[in-house]
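Data first, discussion second: the structure below is written as structure tokens.
A single protein chain has been removed from this complex, and every other one stays in its place.
For reference, chains read A and B in written order, and residue numbers begin at 1 within each chain.
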Amino acid sequence: MKRSILVCGGTGCVSSHSRLVHDALEKELRTRGLDKQFELKYTGCHGFCEQGPIITVEPEGYFYCQVTDEHVPKLVDSLREGSVYEDLLYKDPETQERVKTRDEVPFYKKQKRLVLKNCGRINPENIEDYLKTGGYQTLDKVFNMPPEAVIEEVKASGLRGRGGGGFPTGLKWAYAREARGDKKYLICNADEGDPGAFMDRSILEGDPHRVLEGMLIAGYAIGASEGFVYIRAEYPLAVKRLAMAIRQAREKGYLGNNILGSGFNFNIHISQGAGAFVCGEETALIASLQGNRGMPRPRPPFPATKGLWDRPTVVNNVETLANLPVILNMGAGAYASIGTKQSKGTKIFALTGKIKNTGLVEVPMGITLREIIFDIGGGIRNGKKFKAVQIGGPSGGCLGEEHLDLPIDYDSLIEAGAMMGSGGLVVMDEDTCMVELARFFLSFTRMEACGKCTPCREGNTRLLEILNRIVEGKGEPRDLDLLETLGRNIIDTSLCGLGQSAPNPVLSALRYFRPEYEMHVKQKICPAGVCKDLLSYRIIEEKCKACGLCLKHCPVGAITGAKGQPHRIDPEMCEKCGECLKKCPFGAIVTAGGDRIGKNKNDYQWDHVPRTRELHDLESGRRERY
Amino acid sequence: MKAAEENGIDIPTLCYDERLTVTGACRMCVVEVKGARKLMAACATPVSDGMEVLTESDRVVEARREILRLLIANHDLRCLTCERNGDCRLQDYCYRYKVEDTPYKGAVIEYPVDTDNPFFIRDYSKCIRCGKCVTLCAEINGAHVYDFMHRGFDTKVTSAYDDTLQETTCTFCGMCINVCPVAALVEKSTLWEGRPWEVKKVTTTCPYCGVGCQLKLKVKDNRIIGVTADRSGSNLGDLCGKGQFGWAYVHSPDRLTGPLIKRNSAFVKVSWEEALNYVAARFTDILNRRGGQAFAGLSSAKATNEENYLFQKFMRTVLQTNNVDHCARL
Partner (left out) sequence: MSSDIDELIEKYRQARGGLIPLLQETQELKGFLSRETLEKIASGMNLSLAKVVGVATFYHQFHLEPRGKYIIRVCMGTACHVRGAADILAAMEKELGVRVGDTTPDLTFTLEQVACLGACGLAPVIMINEDTHGKLTPDQVPEILAKYRQKTAVIH
């Protein structure tokens, strides 16, 4: 059997220069005359981008991490000998032992990769690879079932929308199936906009045919003849692979008229988003497809009865659709045996933040946060302490330590004040300020609001202003109540899901981290040492060796002192830039209220992020922007 | 919303208009529906059997107050001299729900007032972005002069590139002024002419064409200062530029108010009796000397159908001519 060398071609690995490695390998194999014995190909994302570029060797399954072109000659040596290139194997940070295959890597051990099964294993640009793994085989089965039976099967599987809402997919289909219309549409929502989430991108890049197969199943079930993939223009690689997959599927007769002799016609078009987070909302997405501003409209009528061009339309997210071949393959019963009572199957989470192993993980519903963060994610970076995790994207909620053992599914998360969202998991450590964090998320949702309804347009701006005040040390105790009532009212009255969830980060943080908020407004202290305006720098006299480094580096001349004399910082002049603290070799410079500041430079610096032009404009009144 | 209206329940709204597509934008009309997790906008929620709706519960009132607090936080609150003072939905609802002030002291977006067109001013510092003018202009007039520009907090309802309306396809029908719930769009003719409560609104029929649109004249001290919509007629409140702005002739010093006869190349005021006798004599004279073919009659679209019928009858039977025409356009 010909051996395969699989080079990861996901966006993560490509930007860690996996293409260089691929090309170097190709050249090396050719010059050594080995190119006939090895098949060299690209795959989609493995989800473990932290360790990229990743190369696997099949059939042995050797899993090589952080490969560079310099490794190539020795790698080819090992390939020729059929041996393992030890240095490139993943090293378990706990045991310091190297493991040979992917499944032995702790990151993968607790995962249950059903949807991501092919990602990293097949060449996404070649339909043959997908067919070899059993791709498109569910279609024979599906086309021999009446559409209603397909809907029943999906209902029985308990599949719920993976894009955030968690609406039962089968039910949505049933509405659209029953709705009258001369034509029906299926839309695949690939407008993945949550910062910190990239599962849809990885599926589209790594296994695009799976999404097409899912769309065919859904299209057949609801009686649609046309499908659209609404995808972010920021995902050029995914767009390219998807277009390639559609072309190949058409050539093979999986798309077009009378598919596989079933009499079912189905075509798929790609529509590229133009940069608007709110278009992830289904009515806004439809407005955008119709060439309008992406502003949501009130429901009912729901798209399932009146959607694109006023016809019955189902909008399903990429991950939802990618689950369909799995369900039809293993059967609804087997699928429903995975997960919890109300949430079935697996969910893909994008694990990011202050965690050791960042990446994409697919786990059964009902797993605990602790298992994801500590067993799969390897715990917190740099030996820090876990503080909170933000679940469900910018409109999700922050959960703290007391929730680590909560089995997560759609309903448990909502109860805890967060949500599944699209599955972003951003892990925070002790150096994260919860006020600043909420402010960050809110500045995002505020910027992405469409501006149509009053509570979201005006209210989220006010929430942000109050949070700005608090981190600048100008907050008052009554601001916390204001945040709570305003936040609750925004949720209660907003038109669409964006407004109805935008205050979640603030409200959940207030619920679980209220003392931290109170310290900001009462004592004017930021316990995490993040909020710049709540800090003051000082030099510990006993530790100062009067080396003069701080004095030299202070950009505003706020430090005074002479040789042999402990230096001083003038608090009036100090700009709190933190340069002195970074430069002091003796650790003599601390901030008031603790000495934690400065350990994590990035945290400290992010204070000026939202203070970009946009907010400057806001503060100085309106300016025309054409 | 309609169901409530029919049952005499007044649900507040800033963006709903039965003629227009429901946008559900302002959220003032939220009500509590038993069984629903969130408040529902009455304008966009169809009534169903057995539905239990609370239109003024504590939760609803609190939500409405919040929306008002948010709206006035980003609104030019110089109500003292505002033209809509006393006739402003925002003011009415703040009074109804006892919203005296806003706790949100932050960014207030200010725009220069556009006074560039001859008919009305556009003061977007007072705009609450209800979007009624946008929908109305696109759906009823068809000119689609306005749209939302930018997004989010920066959203501005205006013409493309903030062009003056003369530069756009605007037909100056003025319907946008009449749907504006606040003072973002105000007729120039009413500026500083009188407070809303001093102005009498007199329902009348537009004199311009045969459609017979109903409209309300804004009258102060027996002088017309403006026009506003009247929903009772066949036009449902829709108007065109002539009905809305074409009334200045009423008080024009050049307006003919009685008959004149030209004597020695100058017009002289005469009585109606004298004038009619003069006309009758001349008609008889011409008819006798030249016959009916010497006459031609042109009637006016400002006249009613009945008047036009009488006119042609008169021409044919009395003046014995079929030379009858009608301007038929205006």
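A few notes on this one:
One rule holds for everything that comes next: contacts are C-beta pairs under 8 Å (C-beta built on N, C-alpha and C of every residue); 3 or more make two chains touch, one makes a residue touch a chain.
Because the structure is predicted, anything quoted here is derived from the model rather than measured.
In the full assembly, the chain not pictured is in contact with A, B, by the touch criterion defined above. One of A:Gly170, A:Pro364 or A:Gly424 touches the chain omitted from the figure, and that residue is A:Gly424.
Of the listed positions A:Thr11, A:Gln111 or A:Asn189, the one in contact with the omitted chain in the full complex is A:Thr11.
Looking at A:Thr101, A:Ser225, A:Ser271 or A:Gln342, the residue that reaches the missing chain in the full complex is A:Ser271.
Across A:His22, A:Arg160, A:Lys184 or A:Lys354, the residue that sits in touch with the chain not pictured is A:Lys354. The residue from A:Phe38, A:Tyr90, A:Tyr136 or A:Tyr235 that touches the chain not shown here is A:Tyr235.
In the complete complex, the hidden chain is touched by one of A:Cys49, A:Leu89 or A:Leu467, namely A:Cys49. Interface residues of subunit A facing the missing partner chain: 11-12, 14-16, 48-50, 52, 192-198, 201, 233-236, 271-277, 288-295, 309, 350, 352-354, 358-359, 390, 394, 424, 426, 428, 432, 440-441, 444, 447-448, 450, 601-603, 605-609, 612-613, 626. Residues of subunit B that touch the chain left out of view are 138, 143-151, 159-161, 168-169.
As a convention for this text, only the chains that are shown with their structure count from here on.
Within the complex, the subunit A residues that touch subunit B are 276, 293, 295, 297-300, 446-455, 457-462, 465, 482, 485-486, 489, 491-495, 500, 618-619, 621-622, 624-626.
Considering their complex, residues 22-28, 30, 38-39, 41, 43-46, 59, 62-63, 66-67, 70-71, 73-74, 103-104, 106-111, 128-129, 131, 147-148, 150-155, 161-162 of subunit B touch subunit A.
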